[in-house]
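Can you keep this structure in mind? I'll have questions shortly.
With one protein chain held back, the other chains of the complex are shown just where they sit.
Now for subunit A:
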């Protein structure tokens, strides 16, 4: 029993799910669900379809090269069973998984950091440049903090009496 990878989206195919297609040249294509299968039949290239892992890796959205990927490799030679080894392997899998996911999220964070920084810079610049839209330079000169001035309206008594029915 093995968990396979979907050919189209690279997600894991659990036993009992999906479809396997064997071509005449004996190449096997496994799909996790009919969505991927139908896309394949439409001859779409997964590298161009935004939501697949192939696209994300190709366009640098996800981590491509890392030493944690070296741990998971399909081995063709069977190893003799060793309980200690099995124990260690199971424990190691969890740790490796954690490290890998941390690194992946770091990678994404780093990738998004430049955007964030840029947005911050832009924001600051806009703040600096556009402050005159909300606060007059004179007011700025008097009060250099960025508190926005409150709207002060002098209303006469007569107008108040007139407006009372409206306020109801």
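Everything that follows uses one rule, which is that contacts are C-beta pairs under 8 Å (C-beta built on N, C-alpha and C of every residue); 3 or more make two chains touch, one makes a residue touch a chain; residues count from 1.
The rule is simple: contacts and distances are computed from a predicted model.
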Looking at UniProt, which of "Protein eceriferum 2", "Methyltransferase small domain-containing protein", "WD repeat-containing protein 26-like" or "Nucleolar GTP-binding protein 1" names the chain that isn't shown?
"Nucleolar GTP-binding protein 1"
Per the whole complex, from A:20, A:34, A:64 or A:88 the residue touching the absent chain is A:88
Of A:25, A:79 or A:128, the residue that touches the missing chain is A:79
Which one, A:2, A:23, A:43 or A:150, makes contact with the chain that was left out?
A:2
For subunit A, the residues touching the chain missing from this view:
1-3, 12, 67-68, 70-75, 79-83, 85-86, 88-90, 92-97, 99
